[in-house]
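Only one protein chain is missing from this complex, and each of the others stays in its spot.
Chain nomenclature is as follows: A, B and C, assigned in order of appearance, with residue numbering initiated at 1 for each chain independently.
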Amino acid sequence: MQMNKNTAVGVVGATGYTGQEVLTLLEGHPGARLEFATSRSQAGEPTGIEGLVYSDPDMDRARDCDVVFLCLPHGKAVPWVESLLGRGGEAPRIIDLTADHRPGSGRESAAVYGLNEWYRDSVADAPLVANPGCYPTGMLLSLMPLFREGLVDPARLTVVNAASGVTGAGRAPRPDLLFAEVAGNFRAYGGGNRHRHLREVRSELGEVEILFQPHLLPVSRGILETIVLPVPEGIDADRIRGLWATRYRDEPAITVRESGLPELRDAVGTDRISLGVEDAADTRGPVCVLGVAFDNLGKGAAGQAVQNFNAIMKWPTELGIRC
Amino acid sequence: MQMNKNTAVGVVGATGYTGQEVLTLLEGHPGARLEFATSRSQAGEPTGIEGLVYSDPDMDRARDCDVVFLCLPHGKAVPWVESLLGRGGEAPRIIDLTADHRPGSGRESAAVYGLNEWYRDSVADAPLVANPGCYPTGMLLSLMPLFREGLVDPARLTVVNAASGVTGAGRAPRPDLLFAEVAGNFRAYGGGNRHRHLREVRSELGEVEILFQPHLLPVSRGILETIVLPVPEGIDADRIRGLWATRYRDEPAITVRESGLPELRDAVGTDRISLGVEDAADTRGPVCVLGVAFDNLGKGAAGQAVQNFNAIMKWPTELGIRC
Amino acid sequence: MQMNKNTAVGVVGATGYTGQEVLTLLEGHPGARLEFATSRSQAGEPTGIEGLVYSDPDMDRARDCDVVFLCLPHGKAVPWVESLLGRGGEAPRIIDLTADHRPGSGRESAAVYGLNEWYRDSVADAPLVANPGCYPTGMLLSLMPLFREGLVDPARLTVVNAASGVTGAGRAPRPDLLFAEVAGNFRAYGGGNRHRHLREVRSELGEVEILFQPHLLPVSRGILETIVLPVPEGIDADRIRGLWATRYRDEPAITVRESGLPELRDAVGTDRISLGVEDAADTRGPVCVLGVAFDNLGKGAAGQAVQNFNAIMKWPTELGIRC
Partner (left out) sequence: MQMNKNTAVGVVGATGYTGQEVLTLLEGHPGARLEFATSRSQAGEPTGIEGLVYSDPDMDRARDCDVVFLCLPHGKAVPWVESLLGRGGEAPRIIDLTADHRPGSGRESAAVYGLNEWYRDSVADAPLVANPGCYPTGMLLSLMPLFREGLVDPARLTVVNAASGVTGAGRAPRPDLLFAEVAGNFRAYGGGNRHRHLREVRSELGEVEILFQPHLLPVSRGILETIVLPVPEGIDADRIRGLWATRYRDEPAITVRESGLPELRDAVGTDRISLGVEDAADTRGPVCVLGVAFDNLGKGAAGQAVQNFNAIMKWPTELGIRC
């Protein structure tokens, strides 16, 4: 294991919220040596990291890296990927944090889906990793074991209620994201089960009967998902908790609560995800309520990206993350 | 219509968040003359209303009022009601904002349930009005017309996701309600469909298949309810919207949106409730998503109480409320 | 006194925070009839006021009004004023809420300065009223009586520490005003006593020895000014309080506290300003600490503008404001 900050990494799109978080984690990562951090608007300005200023995008510098993190707006990763991987020869490994190559994007065949705790081994050999979306990370890590084991009632609707802090909407100035518009407010969005993250979830879970309703929270960071899950007769919270505990026993970035549902702040500022489950009273068929808490910029973006970086480098998954 | 602030009213428990809001509305009400506002802890201190200081609870002064508002902690209204109504003779009319006489409390037979837009006529003649709980107000005003008209699929689970500002939890100091515990946080509570407000809703809707999941928001005021409602074939958002529009056409405190779901701040600081509905895509059976926004202290408490006061006095329902 | 919403008023620039607040007050004002509310970006959309949609700016419609409120970005009021007043003949009265004609602007001779409680009589006859800036409103209402009566030590520095909610910075999207940038943050600005509001204050107080240090608060609305005021020997908080009480005895929009300093929320959402004063211990010469709280959009903008509107119409100053 080489641990001397010798692996050359670069961050493309380093001034967005995701890019900033990736930069923070890589600066503290014992194996990474930051070669560049691109920003068109702030080129030449200090990054806050000693010896590193933002630089203009430069494909040649990217080519010289071992691993490149793409933290661009959705849609902007495609030309970088084509240019870096299309040449043949020695190419850097790419971790794409945009939606461009995720399941359901139409370009997913070019990438390995970086849901780390499930596809870590494939990530290890992939030229291109599609880092999961924030909401899907929570839905999939909680629901995949249950769907795979048949702990979900397929005839009844699973309702995923989710709420995210505003950094999930990015850093480009929008009138509806101004402080005075968000403070003291709370609102649903997504247009009636039409959020694009659904296709990513469905690609993994199958054509499940799911309703996903996101909301915007007046907080900077964090996602809480409260999932109303109809289960088959005989299944209960203990069974689900047990399944999670078994499946994720050796996963340092996943916490399974012994009781109750997690709060947002259990996870904000970390790269962990916290799972909890309760039985619901007074329903005709059995229903469980699942709670999932994580930081949209941590486990929901940069933290998982660093886990994928560690997978590529054959390092322990917790290296350089906050868990 | 007498409109000269000649109706003598008193507020019992005036320093809690609900009591404060009732006081504020009554001060501005053209028909109410505030006789007293009780507070054990702040007796003798100014209320902020000219000429009115908080006073110790005094049953005799209450007896001399036309209408008494009980804004006490849950459980504390019973002795007041017994004492005020138990004597025979002339008694003040009582509007009880606690849970003590609401449907499902075991004492509901003593009171008329003050869901104003539905039971206004009975309220007009009732000695005792049980003012609805905050969450039930939103659930019932949105769902009652649909249940009554058969616009709900009885075999499928209705999921009510709700989030409330912290004033809903009252003003008694609790460690978990300190600023530093709530700011930046978000959490589910209610223990798996076990919130006591459910019995109030079930008493009205019947033994419905409903899952109610409340959350605590990092805001001071306001409730948003996002309801996932499976509907029978052929029913859609337009139909629901039309039903609401017809039922609530002449109701100044209820707004039916022409499209989309309401935001919290559409209603915070007012005594209105705002209703919206959307069709959900990609579900096996048809599903609608309902959005309900109101102020837990406004329409969810003091505003509705003042509407009930107006009903008692045979005044227009919007008198003295913010709509 | 005509009180039938017969006075024709228009609002130019109605979608900014100030314009919205002016609209809200005028809608509820018993003497005002809203003729138009301009917005280039939202022309044709509903204003939220029944029967009124935003319209494109139109000088002719403005000319037909009795009173026009200019709620534009700073610098944009000049052409409106020139066009409306430059023609001769019948012109509407103008209340300019921008900085364009305030003292120190270079164009102050064309306007009467609308510091209502001091210049109300001149406002009554003025074709053009320059509505004061938000910070100066607080500084001047608290300090003017003291400077005029010699209750300030001219040889020692008066320090005005101020903090404002973010609506003071306007509604145009700026990256530094995004929720995630402001929440949990607090910062000084103004560049070392170089804030442009100073010239407005100095024009009124004279070339005073003053240091003004504004800060940006993580709240939507409100200004708190804490003023460290060296006073001559023999002067103390009681004397200042007494002077304020006398000077402002009949002013409904000014509250003088009997003790202690006001909090932000004493004034947020109102058109009042609240003044308080304390003696400072352990200083070589006597020092008082003044506290001033008001809503930057209320008394600091729209509320004072409506008071000036009332002055023009010879109506009571409190008509249609929240005090």
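A few notes on this one:
Note that in this section contacts are C-beta pairs under 8 Å (C-beta built on N, C-alpha and C of every residue); 3 or more make two chains touch, one makes a residue touch a chain.
The shown structure was predicted, so the numbers you read here are calculated from the model rather than taken from an experiment.
Within the whole complex, the absent chain has one touching residue among B:40, B:87, B:174 or B:284, and that is B:174. Of the candidate positions B:34, B:111 or B:219, contact with the unshown chain belongs to B:219. Of the candidate positions C:34, C:77, C:205 or C:224, contact with the hidden chain is made by C:224. Across C:31, C:145 or C:291, the residue that sits in touch with the chain not pictured is C:291. Screening B:49, B:78, B:124 or B:183 for touch with the missing chain picks out B:183. Subunit C meets the missing chain through residues 156-157, 159, 161, 163, 183-188, 191-194, 198, 209, 211, 213, 215, 217-222, 224, 226, 228, 230, 261, 263-265, 268, 278-285, 287, 289, 291.
Interface with the hidden chain, as seen from subunit B, comprises residues 17, 165-167, 171, 173-175, 177-184, 218-221.
Definition applied: only the chains that are shown with their structure count from here on.
Looking at which positions face the partner, subunit A and subunit B present mostly the same ones, since more than half of the interface numbers are shared.
With each centre defined as the average position of its C-alpha atoms, the distance from subunit A to subunit C rounds to 47 Å. Averaging C-alpha coordinates per chain places the centre of subunit B 37 Å away from that of subunit C.
With centres taken as mean Cα positions, subunit B sits 40 Å from subunit A.
In subunit B, the positions touching at least two other chains are 184.
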